[in-house]
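Just passing along the structure, written as C-alpha cells.
Of the protein chains in this complex, all but one are displayed in their positions.
The block that comes next holds subunit A.
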Amino acid sequence: MRGAATFAAEFAPENMAYAAVVFATIARGRVTALDIAAATGAPGVVLVLTHENAPRLKPMPLFMTAGKAGGGDDLPILQDAEVHYNGQPIALVLAETLEQAEHAASLIEATYEIDEAVTTLEAGKARGTRTGIAFGQPAHVEIGKPEDELATAAHRFEATYTTPRHNHNAIEPHAVTLYWQDGELYMHDAVQAVNHVAWSVGSVFGLGEDKVHVTSPYVGGGFGSKVLWSHQILAAVAAREAGRPVRLSLSREGVYRTVGGRAQTEQRVALGADAQGRLQALQHTGTVIMSAHNALPEPFILSAQSSYATKSMLLDIQVATLDMLANTFMRAPGEAVGSFGLESAMDELAERLGIDPIELRIRNEPEKDPMKGLPFSSRQVVWCWRTAAERFGWDKRQAPGLRREGEWLVGLGCAMAGYPYQRMPGGAAGITLTADGRAQVSVAAHEMGMGTSTVHTQVAADRLALPMDAIEFRYGDNALPGVVLAGGSQQTASVGSAIIVATRELVKELLQLAGNASPLAGLSADEVGTTHGGLASLADPQRYESYASILSRAGRFELSVVGQAPMPGEGMHWSMHSHGAIFVEARVNAVTGEVRVPRLTGAYDCGRILNPKTATSQLRGGIIMGLGAALMEETQVDPRNGRIMNASLSEYHLPVHLDVPDIEVIFSDIPDPVSPMGARGIGEIGITGVSAAVANAVYNATGKRVRDLPITLDKLL
C-alpha cells in the first residue's frame, strides 16, 4: 500500500473547474422559480447551469435497453422544470475551487409547485401494481398447480417477509474528471463498465462511442452502482459549456440523492410439503417498489428458481411505482433479499415439521434445474451443508430459547447461499508479446478492489507460462479490447475465456513465425503447449523454443493478437450456479434486545478458486454486507416528501469493525466442467443467505421470529 493509485477524482488537468450540484427537495412537481443571482455573482463562479440554459440533450439510454446502454434512469437531465424525485439535480455550479462551487450552490433558491407524490410501498400498492419485467421477461413463473398443491399439502407454511431500501456506500463516492478536445470527450471516471459509459454518454451527446474515451484505472468499490448516473452527464455538459476540464465528485449525500440503491421488497413465501418434508408447492410472490424510469424490479424470486425440488412453483413480482430515484443493481440483486424470505421460510417449515433444517434442505435437493429442467453443470450443495455444519459445530444447537450465558441468549442458525454463473457476450482480450519475453495483456475490464488485476495477471502468466512479473495486465480503458461489465460476478469468467482464446491465437501466430528453422517446425497449435516462456511439443517436450527466440529469429520486436471469447453458450445447455451453506451464531441481549454475531462459517462451492486470498476476501466482504443488511442497514425515507433522511455514514448504519465477527470461509474448489477455467464467479454470493441465517439464529436464541429487516433491538424487546 503506497497510496499512489490515481482515482477518478485525483486527475488534475490544467485549468480544471470544480462542480457542485443542487438537488431538488420535493418528491414530485416542478420548479417554478430558480434564483441564481447570488450564486452567479459569488466568488470564483464560472458557470451556473439550470434547465433554463442547459443545451438540449437526449436522456441516458436506460440500462439493458440496448447492448451497451448504461443509464440508471432515462429521465431528462436539466431539460425541463419537472421534478420526478427528491434529490433530482436541478442546477449545477462550476467554480474555480470546490469550496466556491459548494458555497455558490448553497445560495441557489428554488421555488416549487408541489404535486401529490406516491412515496411508500403501501401507497404504491393502493394505486395498483403491474407485473415486473426483469431481464426482458415478465417476472412470473408458474409450474404445475401451485395453488392446488398448496391447498392439499400435508403441511403448509406461509408468511410475509419485508426488506427495506438500501443505499450504495462504496468507499469512493462517484466521481468523474473530464474534458473535451476537438469534439471528443475524455473521461476519467469511477465506473465498472467503461464501454457502457462511453456508448451511453455518446448517445446522450450524439457522438459515436469512439469519440468518448473512458478510463477507470482504480475504482473504490462499485457493487452495481458505478455505471452511468446524472453526474457524469452534468459534468460533461458543464465542461463543454465552459470550455474547461471539470471535476465532479459527488459528496456522500450526493451519492444518496442521485445514485440509486436497492429497492424495498415485501415478499410472501408459501410452502406446501408432504409428510416427509418434500416440497409440493413453492410460492414466492410479492411487491417491490420502483420508479417509472428504470429497468430493474428487484428480482427477489431468483433464489427460488433453482434452490429446491418442488412439484409446483409460483413466482411473481409485482411492481408498485413510486415517485423516487431509480433503484438499481446492488450486490446480488434479487438473491440478497430474496434469500432472506425463502431461507427464513425453510427454517420455519423445518421447525413445524420437526426436521433438522439442513436435513429438510437436503431432502429437497433437485436433480435437475427445477424451473428450466436443465442439468446442473456442477452442484455440491450437500457438500456445503455437511462441511460447514461440521466446522461450525451444528450438533451443539438446542431448541429455541434454551441457551443463555449471563444476559445473552445464544442461538445458532443456517441458510443456503446461492448465485448463478453468468458470462455476458463481448469478452475479448489482447496479448502483445515482446522480444524481451514479456507480455502485455489488455482487456477493457475493471479493478474495483476485488483483485481483478492480480487474478488476471496470474491467469495470463499461467496460460503463457511466463513469470507473473513478466506480465503487464492493462484494464479500465474503453480503448482496450472487449466489452466486459464488472457485474453479475461475470468479469472473471468473461476475461478468462477471452485470455484462453487469445492465447490460442498467439500460439498459432507464433508457430507461423517460427517457420522451418525452429524445433517446432511442422507442429500444429493442438500439438504444442506453453511452457517455460515458450512453446514445446506436447508429445516431445525436447522440441522447445522460447517466445524471445521465435520473435528475434523472425526479426520481430513484438507480436499482437486479439482473441474474442466464444458466445456464452454454456448457460443455454446447463444450469450453472454457485452455492453455499452459511452458519451463524447470534447473541441476543435479554435486557436490551441488542443482537451481536460473534461467529460465522460458510462453505462455498464456486467452482475452481483462482486465487484463495482475493476470493476469500470477496466472500468476507459480501458476508459483512449481508450482516449489515441483517442487523442495521436501512435507508430512511420521510414519506411526506420522499426525502432520504439518513444520507450519511453517521446515520446510515453499516457494520463497524466491532460488528464483524470471526468469519470462516471454506471453498470446495471443485472445477466446474463447463465454465472457462472451471471458475464460476465469487463477487456476489457472499451477501446471499446471511440475513436469513442471522434471523434463524436469532429465532433459535429467543424463540422470536423477525420477518422484517433489519433486525434492530426494538423488534426483540
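Assume a contact is a pair of C-beta atoms (placed from the backbone, for glycine too) under 8 Å apart; a residue touches a chain by one contact, two chains touch by 3 or more; residues count from 1.
One rule holds in what follows: contacts and distances are computed from a predicted model.
Select, from "Xanthine dehydrogenase YagS FAD-binding subunit", "Carbohydrate ABC transporter permease", "ABC-type polar amino acid transport system, ATPase component" or "Fumarate reductase iron-sulfur subunit", the UniProt-recorded name of the complex's unshown chain.
So, among "Xanthine dehydrogenase YagS FAD-binding subunit", "Carbohydrate ABC transporter permease", "ABC-type polar amino acid transport system, ATPase component" or "Fumarate reductase iron-sulfur subunit", the name matching the hidden chain's UniProt entry is "Xanthine dehydrogenase YagS FAD-binding subunit".
Can you work out which residue in A:Ala399, A:Met572 or A:Leu658 touches the chain that's missing from view?
From the options A:Ala399, A:Met572 or A:Leu658, the contact with the absent chain belongs to A:Leu658.
In the complete assembly, which of A:Ser106, A:Thr120 or A:Gln458 touches the absent chain?
A:Ser106
Under the stated touch rule, tell me which residues of subunit A contact the chain that is not displayed.
Spelled out for subunit A, the touching residues are 23, 25, 86, 99, 102-103, 106, 407, 591-594, 596, 631-632, 636, 638, 640-641, 643, 645-646, 648, 650-651, 653, 655-659, 712-714, 717.
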